[in-house]
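This is the structure, below, for whatever I ask next.
All protein chains but one are shown in place.
After this line comes chain A, so read on.
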Amino acid sequence: MTASIVNCQQITKRYGDKHALDELNVSIPENKIVGILGPNGSGKSTFFRMITGLVKPDSGEIEVLGKRPGSGINREIAYLPDRARWYPNHTVAGAFEWAEKLLPGFDIANAKELADFMEMKRDMRVSGMSRGQEARLMLILCMARNVPLIILDEPFSGIDVISRERIIEGMIDYLSDRDQTILISTHEIYEVEGMFDYAIFLNQGKAILSGDTEELRAQYGSMHDIFRQFYRYGKGGF
C-alpha cells in the first residue's frame, strides 16, 4: 500500500449556485507523476487552489502531506498556477538568482540542469521570449525546488509542439532519479499521457475514474480514449 500525499473526502465548493467541486473524493499516491484530467470547468484549478490553501472547502475534509492546507505547508509545495507570467526585464539567469533568494527549497544547480534539458539559454530575456519559452522558464522555477509536491496547472496549454516536446523530455530526464509527486492538469492528453503513472479524471467537480495508468489502459484503453468517452456520454460513461 502506497502512502497518499493528498486525501480528500466529500469536498464541496460552490460559487453561487455552481458546484466547482461536488463531494469530491480523491486519494493521490505519493512519488508519482499524476495526470489530473478533465475538460475546462471540471474543477481542476479549484482543486489545486484548495491543495495550496487559496480556497477553502464549503464542506468536507482535505489533507495534504498529512496536514491541513495553508501557509504551514506551502513551503513544501511548488505551485505553477494557470497563466502564470514572469517579470519581462529579467533574464533566465536573473530569474534563477531571484528564485534562489525567495523560493523555499529552490536549488539553482537543479535549475541549471533543467535549463540544459529544456534548451534555455541563461542570457535570454523574458521580454523576448515566445510563449513556449516563457512557459519553460516558469516550469523550471517550479520543478527545481526540492519539495515533496509539485503542482502544474495546464503547463502545456497554448504552447507550440517543439516547446511541449522539450518540456516532456526535460521532465522525463530530470525525474528519472527523484522522489517527488507531480500533479499535472491538462486537457490536451494525446502527446503527454505516456509520462503519467496515475490518472484522475474529473468531470463536473467529481472524480469519475482514477487509477494506475497501465491498469486503466488494460481495462479501458488510452487516457485519450477515456477522455473522449466523457464528451460522448456527457456525464461520464463509467
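We adopt the following convention: a residue touches a chain if its C-beta (ideal position, glycine included) is under 8 Å from a C-beta of that chain, and two chains touch if they have at least 3 such contacts; residues count from 1.
By definition in this document, contacts and distances are computed from a predicted model.
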item	value
Record-based protein name (UniProt) of the chain missing from this complex, from "Fe-S cluster assembly ATPase SufC", "ATP synthase subunit b", "TRAP transporter large permease" or "GntR family transcriptional regulator"	"GntR family transcriptional regulator"
Which residue of A:Thr12, A:Ser27, A:Asn110 or A:Ser222 touches the chain not shown here	A:Ser222
Positions on chain A where the hidden chain makes contact	32-33, 165, 168-169, 172-173, 175-176, 191, 193-197, 213-215, 217-218, 221-225
